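The complex appears here minus one protein chain, its other protein chains still in place.
Labels run A, B and C following the written order; every chain starts at residue 1.
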Amino acid sequence: MKHAVQVDKRTYQVEYEKTAGGLRVWVDGRSYQADASALSGGFFSILVNNRSYDAFVSREKDSFAVVVAGKTMDVDFYDPRSRQPSDESKRSAGVSRQTICAPMAGRIVRFQVMSGDLVQDGQGLIVLEAMKMENELKSQGIGLVREILVAENDVVVPGQHLMVIE
Amino acid sequence: MKHAVQVDKRTYQVEYEKTAGGLRVWVDGRSYQADASALSGGFFSILVNNRSYDAFVSREKDSFAVVVAGKTMDVDFYDPRSRQPSDESKRSAGVSRQTICAPMAGRIVRFQVMSGDLVQDGQGLIVLEAMKMENELKSQGIGLVREILVAENDVVVPGQHLMVIE
Amino acid sequence: MFNKILIANRGEIAIRVMRTCREMGIATVAVFSEADRKSLHVRYADEAYCIGPAPAIESYLDGDAILEVGRRSGVQAIHPGYGFLSENRNFAGKCRQAGLVFIGPSPEVIEQMGNKTVARKTMLANGVPVIPGTTEALEDLEAVRRVCAEIGLPVMLKAAAGGGGKGMRIVTNENDLQDAFSAVRRESYASFADSHILVERYFPDARHIEVQILADEHGNVIHLFERECSIQRRYQKVIEECPSVFVDDDLRDKLTTAAVQAATVVGYTGAGTVEFLVDEAKNFYFLEMNTRIQVEHPVTELVTGIDLVREQLLAAAGKQLSVAQSDVHRNGCAMECRIYAEDPGNDYMPAPGQIRKAVFPQGPGVRVDSGVYEGWDVSLHYDPMIAKISVWARSREEARRRMLRALDECIVFGVKTNLDLHRAILIDETFISGKFDTRFLDRHLAPHPAPDILADLAIIASVCSTLSSSPAREERVATEETGLWRMASKYQFWATRF
Partner (left out) sequence: MFNKILIANRGEIAIRVMRTCREMGIATVAVFSEADRKSLHVRYADEAYCIGPAPAIESYLDGDAILEVGRRSGVQAIHPGYGFLSENRNFAGKCRQAGLVFIGPSPEVIEQMGNKTVARKTMLANGVPVIPGTTEALEDLEAVRRVCAEIGLPVMLKAAAGGGGKGMRIVTNENDLQDAFSAVRRESYASFADSHILVERYFPDARHIEVQILADEHGNVIHLFERECSIQRRYQKVIEECPSVFVDDDLRDKLTTAAVQAATVVGYTGAGTVEFLVDEAKNFYFLEMNTRIQVEHPVTELVTGIDLVREQLLAAAGKQLSVAQSDVHRNGCAMECRIYAEDPGNDYMPAPGQIRKAVFPQGPGVRVDSGVYEGWDVSLHYDPMIAKISVWARSREEARRRMLRALDECIVFGVKTNLDLHRAILIDETFISGKFDTRFLDRHLAPHPAPDILADLAIIASVCSTLSSSPAREERVATEETGLWRMASKYQFWATRF
């Protein structure tokens, strides 16, 4: 059976079959002989055409996170019936709304924007002091500052919502 | 509550209580302040009167195997009702019967005793070749060779019974 | 020699000190904050005592709590490591009052050298060139403004009590002065409980080169050559080398002579480092003296074979150094990479989390100093250093390639790290040529695009995992852009063979 597989937003046609030596895999027609050996905790030693790789694989249904050669990749197997990535919620269209969260515990030193400001992609929003360093949290898109959820000198915990941009 | 605890065949009187700083333990009246922190997989960091130790603990009911300071010790908590070590089968009186097992896979090179021989403690019984070396299996007590369960040149697997001595 | 000492620090440097103690038969006492109960320095020590809550100000900076443990545990001396109380004159003084040896110079010398303004004056008085700037610590913006007008922009604002890259700002534009002034004061107060500021001329093309000093109470003052520390991010060193490829014999002679003189005039004892800025024309300026062991001391140990902590202990115990200047030789080249749990792609933001897998490099010429272990949580509260990886080889180029090999063997999984940044630096042409300055990391490092085969590999790995008897972790975990470096080399290294 052919599978449509999405890796980092590109789609590949994948076929595979078990062989005596392990597994034969075709990716967009490129043929690979693979032999995987499970180590522990999601780690694998994989020989692909006799080239040796370590890989880490974690899985949720048909959605995989794979680390190989120092890179993390998302691998999604389409459900053959719906022809859609199986993990739809994750892939819902880019929201225009941006919630700035605290990446670590720290103290809010000051705000670089005010409610109602228009912010540019990459613009500094909040200065957070953590581990004795001041860290600037930046916008990852364009938008208006809709809400500021904390105050200067507040101590915040990791993941805490700090600001909403729309 | 007092507990009778056996460690490597000696019995100790043990009491303990939780305290603010962790645990207070009395062993035969010797008092210890202990603070244990679980690491992973049965490993603990333990501070005993502020001295720092790593320990590995595995448990089956009231019977513990503890590795600390490079030594493995069996720790058995008596059942307070029966006043007997809880793991009785393990502690049954020393059998006079001795079964010689293969400690590793290998090939039987030759026998150094015959059926009916009287063997001394430490006497060589069987020469087993494994990993290219000849290894002598020795008696761990006095007895008569009752049964030889393999033949020369047999390939044996780890744990296979080779000889019975009574 | 001491029988028992307290190490008033945490992480890799606490363990580094304990290693030498074990080799010398000295018992060790660790102190730890509530957040550090499971930390390796607690497990490594002979004894360990909790000294307070997680924030450093309530634990590792609480000199009284530490001294109380020192008394209770019966130690004879306290080793402060680096950071925390290592350059705190008051703490050194309190140790003395408590009858404990502070393993470092006297409180008077810490005052004289640790305080940057006093150090500058001392150097000036002894003919050692210093950077143009204030000789007095300043507290108000107007004074800072005046100095800037005098020496001209760009300037560097620095915490007078600072160190470790904290409390520093470059000002190239007058409009930025006020913000920078406020930020440095805040950071300085948070880190050092002091908000005095220094203003110095900023040299954009300069190198940061420092000289290691050892001195004892018997008048012996020696140097252990220089360290090249120009590869920095946010004023914090990232890669250090010994020797510096930029330093010729003539400059080395001048730098080490100035450093020995600096240490001699103040009556220095123990290990210390004299930091210099060196400009393109090989003019050098005294920057500051660090009156403690440095993070990057392993490169000096690898090249000279001298255990700096051992010499610190000898000096603190009133003994002679075990080596004279004539015994100190340079042998080969060493490099150190500081591996942090941080995100170089996001302004080096610390990346705390649990270390799910940690495999460190081994083999010829590799030294690892680490304070972490698998399953341990990199805390929010302290510097997120995972390990220092150091290598030695006969030449700089062999050391560089050995470091690449060592980084490839390093697997850190569960937190983001700067391993990739180190790889990118080590294969950068400018780094290889040795012609870099302190702004090296401000420039753009050439990206190394992932080879096309990676997506195919990820697909194959996914398929394999579904067919394996031991399947993948059955729960998608938030993997980070890190780990499994062993395999990265196979592409990146070939790409840069020359």
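Heads up, the rule we're going with is that a contact is a pair of C-beta atoms (placed from the backbone, for glycine too) under 8 Å apart; a residue touches a chain by one contact, two chains touch by 3 or more.
Because the structure is predicted, anything quoted here is derived from the model rather than measured.
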{"item": "Chains shown that the absent chain touches, full complex", "value": "A, B, C"}
{"item": "Sole residue of B:Glu60, B:Asp121 or B:Glu152 that reaches the chain not shown, by the stated touch rule", "value": "B:Glu60"}
{"item": "On chain B, residues whose C-beta touches the chain left out of the figure", "value": "5, 7-8, 10, 12, 14, 16, 18, 23, 25, 27, 30, 32, 34, 36-38, 40-44, 46, 48, 51, 53-60, 63-73, 75, 77, 103-106, 109, 129-136, 158"}
{"item": "Touch list for chain A against the chain that is not drawn", "value": "35, 37, 39-40, 45, 47, 50-52, 54"}
{"item": "Touching residues (missing chain, whole complex) on chain C", "value": "15-16, 19-20, 22-25, 27, 43-44, 46, 298, 301, 305-307, 331-332, 359-360, 362-370, 373, 392-394, 398, 401-402, 404-405, 408, 486, 489-490, 493-494, 497"}
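In this text, only the chains that are shown with their structure count from here on.
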{"item": "Distance between the centres, which are taken as Cα means, of chain C and chain A, whole angstrom", "value": "32"}
{"item": "Rounded Å distance, chain B centre to chain C centre (Cα mean)", "value": "48"}
